[in-house]
Structures are given as structure tokens and as C-alpha cells.
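Worksheet for the structure shown next.
Only one protein chain is missing from this complex, and each of the others stays in its spot.
And now, chain A:
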Amino acid sequence: MNSNVASSSGGGGVDGSSPPRRNSKRPKYSRFTQQELPACKPILTPKWVISAFMLVSFVFIPIGVASLLASRDVVEIVDRYETVCIPEDKRADKLNYIQSTENKTCSRTLIVPKRMKQPIYVYYQLDNFYQNHRRYVKSRSDEQLRDSKNENDTSACDPEDDSNGLPVVPCGLIAWSLFNDTYSFSRNNQNLTVNKKGISWKSDREHKFGNDVYPKNFQNGTLRGGALLNTTQPLSEQEDLIVWMRTAALPTFRKLYGKIEVDLEANETIQVTLQNNYNTYSFDGKKKLVLSTTSWLGGKNDFLGIAYLTIGGLCFFLSMAFTVVYLVKPRRLGDPSYLSWNINPAGH
């Protein structure tokens, strides 16, 4: 305030000479405050558009081809068995059959369409099974699985948290509903060993499931949800459980069952003896047995390859289309006649 007074009262005709006297409020120049930071100004000119499309297509098409080839290299045998494995006379009431105690052994024959190099992965695939349901996903206790000290830590496991007042290990719906169909394979009456080691992610095996945690009170309840566990083996070695407990993202999912570590030749027949125990009948879920080889990309999935090819193709097409438009009806860059006030001079 004071400086203002001084200026207005002392300014009698000597305005011009006053600024140096007072301390000037003039701010120092800085590129930031004057908003003059160096910047590049990308303009999406037709040339840029066309070349960007070209670039994308040139990158994507090879990737797409490679992915597709990789996917095509994979040999996959899928066998859906949930209906065929029920005796014809029982098919009217599948649920009753699966809940009964009779022998549910079922035999399937698979024919190898192409040579399958080892390792051949055995998967089971379930359908309409909501492993990602909120109630299901959270019904587990990571604490309990990791360390035997935390075996009472079952608060998250409702409703499968305890059995007759004793904590269930492993608790929760996920473990309780463990998949319990089993498969054994033979070729020419010769057994094919299914290696069940190393089917789970190493990080799960070593960190999430303790090697001193043993199943307790598991499946003791009135209702059995699924497979039993070997109470003499620590959880870290029960790889079926570990695989099962890495819940799937979608209601249709595959899980790794084991590996067959011999090559299978084309047109060979494989006998599968399976125990059809798991109840997917109450919710009309499909069950499939899958034998598959892998490529560098993994299993058989054309999606990535097709997506890359489609996008690459689309971009190529677009770049061509834009080029044509550019040649036929070019727009001069910075043509003032496009300015709105030149189109409509009144400006209203």
C-alpha cells in the first residue's frame, strides 16, 4: 500500500522517472511463467497419418503371420466327456448318478491327428464354472496356506472354515471344490506316465503354499465338494491343489493336469481311463480333456495372430485409402479458406 501512496502522491509530472527509484515489481523472465517452454508441435498431417498406418501394418503383419504359424504348429486334442461318460440309462438324471457311490470309471479313445512332440500337456477344461465369483474368489486363507502357524486363520474362508469346531486346512470354497476327475493314459496297452510335477507356477509352489502345512480336517463335512488330499504330503507338493487355487479369470477355463513326456505319433490311438467324479452336472458345466503341445507362444490360440493380421491389414488398407484420397482430393496444408471466418465472413 505504502508504495502506491508514494507513487500517486509523488507523481507530480515526474511519472517517467519514477520506476527505477522504486523497487520494480517486474517479474523476472522465465520460460515457465511466460509459457514459452520449448515444445514440439506434432501436427497430424495426412503424410503422418499415412505413414503411421504403414508403419503399423509393416510391423503387425509379420508378427501376425509368426503368431499364427506358431499357433498352427500346436497339435491339440480335445475330448468332451461329461455326457458320454455317463451310462446311457443314467443320463436322464445325471446329478443322481454323479452323487451316487457307484464306480464312475469311463474309457475314452483318442486318435492323435499329427505327430505330437513331448512334452504333451494334459489339461482339463471346465465350462460355466465361475471360479471368479466374488464369493468363491475370496474364500481362501493365504495366511493359512503359507504357514502352519496360521492354521486357525480361517476367517476369510466362510462357509468352509471349520469342521466340528476344528479349522480346516486348506480352508475355503476353492480348496473344498477341488477338481477330482482323474485320467490315466495308455498306448497299445502300455501305460503312458503322466508327470504331475512342475505343473504349477514356481512362485506359487515356493511362496504361497508352505512345505510344513499338511491338510487337516479336509472334506470332513457332511458334503464333500471335491477331491481329497493326501494328509501326509505338505501343501507345497500337492500341485493339483496349487493349480486349482490359482483361480481362473473367466467361467471357461483350462487347468493343467499333467505332462506326458513321450512323443506321440500321428494316427496313434490313446486309451484314456478316467474317473468321472466331479459334479458339473448340477450347473450344466461341460468337461473336456485336452492334450496339447506348445510352441514359443504357448498353446493353440489363433486369436493373437488373427488380431495382428487383421489390424495390420486394416492399417494397410487405411493407408492405401488415405493415399488415394490424398491424391484425388488433396487438402493444402494450412489452407486459409478452411478458416471458419473465411467460410462464413459474418461470423455468426
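Please note the rule applied: a contact is a pair of C-beta atoms (placed from the backbone, for glycine too) under 8 Å apart; a residue touches a chain by one contact, two chains touch by 3 or more; residues count from 1.
Keep in mind that, in the parts below, contacts and distances are computed from a predicted model.
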Name per UniProt, for the chain absent here [options: "Tax1-binding protein 3", "Septin", "DNA replication complex GINS protein PSF1" or "Phospholipid-transporting ATPase"]: "Phospholipid-transporting ATPase"
Per the touch definition above, residue among A:Asp93, A:Glu261 or A:Asp335 touching the missing chain: A:Asp335
Among A:Val49, A:Val262 or A:Met320, residue touching the chain not depicted: A:Val49
Among A:Met54, A:Val137, A:Val262 or A:Met320, residue touching the chain not depicted: A:Val137
Where the missing chain touches chain A, by residue: 1-2, 4-5, 7-13, 15-16, 18-19, 22, 24-27, 29-30, 32-46, 49, 52, 56, 59-60, 63, 67, 119, 121, 123, 129-140, 142-143, 146, 156, 158-160, 173, 176-177, 198-201, 203-204, 207-208, 225-226, 243, 246-256, 259, 279, 282-283, 292, 294-301, 303-304, 307-308, 311, 314-315, 318, 322, 325, 331, 333-336, 338-342, 345-347
